[in-house]
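Okay, so here's the structure we're looking at.
All protein chains but one are shown at their positions in the complex.
For clarity, chains are labelled A, B and C in written order, and residue numbers in each chain start from 1.
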């Protein structure tokens, strides 16, 4: 859908800072999240997990568990279907392993019992005979031809023959003559980088309540980023029909991509089917870290050539990602995003994915992009240092802009990178003085943003209020922004609109809440649904006034005659039209179903000052500013919130968060004590500067904003630390032992 | 395992419950009393989502046994508002968008209230250190710190 | 699991001695409940002693303070006189965990849990603190330094438990300090730590010095050589260098997920140096 000419109008609701509709429930403890409901007669489910990184399951004996008083069902992988579709099949064996366990924490069996403590005892009574297999957890090791093979026969046709069977994906992007480009460079820097896997770290563990009858009819209540995705996965994994499953998404306690897959819902349904009772499963934090999706781990080589005045002549990147124990395409996005911020004559990125004995990667905010852009922005920064150039000027000189052929193929339309860089340059932060052991870093960030399948129903109620029904779980305030767009379009006050999230039986299919798509795509569908309702209201009024439908216009929440020729009818408000809807033709509603496209890419720039303790390797973030093109910011508070939250997740990735595996292939830090997400005292204020470059693909100019902010912090902090420490850091996280070693040798 | 009767006061109401010796106060609140406002983010005292007041001090209810609370005074998020009148912290958190997903919010509100009772005029640094045991993954803490300060200023002038 | 609140210390000791299964004492609960959750231990008996006389009290005694075993970190931090006398001990206790944990965690629990990284232990050791131990056969006083014997282990016999910890009187012109290294600013286990307790004469010359380091050996270490190096000095560069090398020489750490041997050794020296300067300044010395 094209950018609306109307967008130049003065918005009345969009752009204000209204109070969110779900707020009171959330500050009073009333809001119901995944673990917050109970059902009559419900059982408690619990999952037995592999203690081994890689092993063949020789046998599972559940008889003792089944015999324990209070145990009502025990299930194993044999109780789930084996879908033909590879993606569904992977979900199935990840929910409950079949022949092999592929990582420490892989689910093997599950029980449902009358109490949590009986379930705990029953789990210990299940005897699994494992044949331990050699394991591999490092991506570079996994690519070696003699590496232990995680799964056989999973390579795509693009992978050259002769490589380790762990290599499943190969991709290559770019254009231009690299050799000629590098020949023109005055300085070439080539460096290798490694980054650890990190977890989304949502505070609410996965939780569900499920009920499935022998007739194949079932209900699930769960915290998820997509109830329709849960339905599809459960239907495939249990061999039941989608129409018979009704999935209701609870309030969701954070996701960041991590709740775009299914781990426990099919298991709870299988237990329920077997026991005939509703089954509740709530993951522990330990299970969340061991068995739900972290992001990829990576190993990368970047080579960039630059002239002495700062023009990049050629750039090449090779990315080796591991998405855990299953084939994974995240490297495709990393390879496409790596050089997206630059206008390059010659560029190439090559990507590989290798399987390792780690949990299945699940997308985490801008999946694939943060690590690739970290490596690229680190080399650009080092070139600036070596050549004595201002890093912002160099970014501006080489910045992608409208008409740039992007490093991943398409030619950019209207993008906000240059404006964002200029805003950073003009900001007082960029020229503030620095003290001893302090350094300033900056980085660009990028994300594609998605649209996708979306349904919205908008109902005009008889008292003149409006109900919006949409199908995407509200993860960061989207019910507010959707209500705002409906109010804007209809010309009614914000508080006259209530938006609810439908269960899967109450609205047509919606893609998951991902890729920063909801405010864009659901917003777009809401505006279209409102327009359909307006059209209907105008048509009713035309009948009342006995004039042509075209002679009625909608303005400020009222139907009005289009001009003098239409007669002199007093405007009719939405409430007046709604009140007599039964007399004029029945209930009034608008709806819109679309696979929305034209999401419009988003760029950001982050500035960061750090101080490094030269005696301990401790890094302190002194000052942090985020600049981002948000398109039209529908609710500026929540746009800022996305920018701040994403930045802090990136700060955690840069400094302390990591999956640490022992020699035995077991995860050593499956808890918030040693998986160290940033705490309040680690951080300064996160200042935000929103730029509003309208997205031509949305009627109000909206762009997704959620993902881009996690991209720049990795390099911004690494560049600041490298400058403060006087040496280039090439590994994340820059934990104090690593940094001290780099500084003192 | 036998259940043990326990008498406490929760949000001003005398409350009796039965629990097992190894049940945490959090499990009692959530599973036995239906008070699900306190959340379990970790069960090991690392995230603060289950924060409640126990005899006037803020604790992680996951690190307290239910049986220990015999005779104790407990306050939870459910008792923070006075009927339909929100506590200033609750209202300011809403007004200043200091929450996104909201799952850490009950614990943060309980902990912030405990801070302001002890120290009505904290510095930003004091707020940040006091709340270090309350993880929030959505907001980056910025708006939370500012909201606590706005509420503190309002409460001081009230 | 049985939960028992005994009526007296003696009854508690007898109960604990006679228990055939696994028994745990509930003080702050901030370790034992974590272990329960992680299924690391399933006690048969949980003994709650918080209600017994003196367990929740801080009382002046012989010019020092006796701190009940169930006194939580926040209560110690709120006791101005205690904090003025032993600022290093109190700052160590106050660094344990979050505000929430401070409402529960105790110095005695931190000691008995036997972690070499316990934040309250180094400064207790440099303070010369003494634990009062109740057992089935009566009461004995044990220097704190002798309580931990290795990770997760202590020297208490079956049926024994700590009822209080005595922090002795401190001379004029004396003070202490504790520092730890953690990757974040809060919520972490110490990767290395150091406490220094100093007494000065009227001219600011160190007359007595004790240095202890944590998380660099199976137990908290009192490094006598490091303290000796400082005696007779005003913490000039040479003595500080001596302190650092004595500390580094005493370290015998492991490499694990939290830190390497090299990192722990290096930072223990740095922290001892910094803590010495803080203690010196608190004791009234002019650097």
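Going forward, a residue touches a chain if its C-beta (ideal position, glycine included) is under 8 Å from a C-beta of that chain, and two chains touch if they have at least 3 such contacts.
Simple rule for what comes next: contacts and distances are computed from a predicted model.
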Among "Na+/H+ antiporter subunit C", "Molybdopterin converting factor small subunit", "cytochrome-c oxidase" or "ABC transporter permease", the omitted chain is listed in UniProt as "Molybdopterin converting factor small subunit"
When the whole complex is taken into account, which chains on show are touched by the absent chain?
A
Which one touches the absent chain: A:363, A:523 or A:604?
A:363
For the chain that's not shown, point to the residue among A:156, A:183, A:426 or A:580 touching it.
A:156
Candidate in contact with the missing chain, chosen from A:171, A:207 or A:455
A:171
Identify the residue among A:442, A:599 or A:647 that touches the chain left out of the display.
A:599
In terms of residues, what is the contact footprint of the unshown chain on chain A?
156-158, 170-174, 200, 256-258, 260, 329-330, 332-333, 336, 348, 350, 363-367, 408-413, 447-452, 514-517, 595, 597-600, 697, 707
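Criterion: only the chains that are shown with their structure count from here on.
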Between chain pairs A-B and B-C, which one is joined by a greater number of C-beta pairs in contact?
A-B
Inter-chain centre distance, chain A versus chain C - centres from mean C-alpha coordinates, in Å:
44
Could you say which residues in chain B touch two or more other chains, in rising order?
1, 20, 22, 43-44, 46, 129, 131-134
Which positions in chain C are in touch with at least two other chains?
37-38, 185-187
Over in the complex, which chain C residues touch chain B? Could you list them?
1-3, 26, 29-30, 33-34, 36-38, 46, 48, 50, 72, 74, 97-101, 103-104, 185-187
The answer for chain A against chain B in the complex is residues 17, 19-20, 22-24, 26-33, 35-36, 38, 116-117, 200-205, 251-256, 282, 284-285, 475-477, 635, 637-638, 640-641, 644-649, 671-673, 677-681, 683, 685-686
Within their complex, state which residues of chain B touch chain C.
1, 4, 20-22, 24, 43-46, 48, 51, 54, 57-60, 62-65, 67-68, 111, 114-115, 129-134
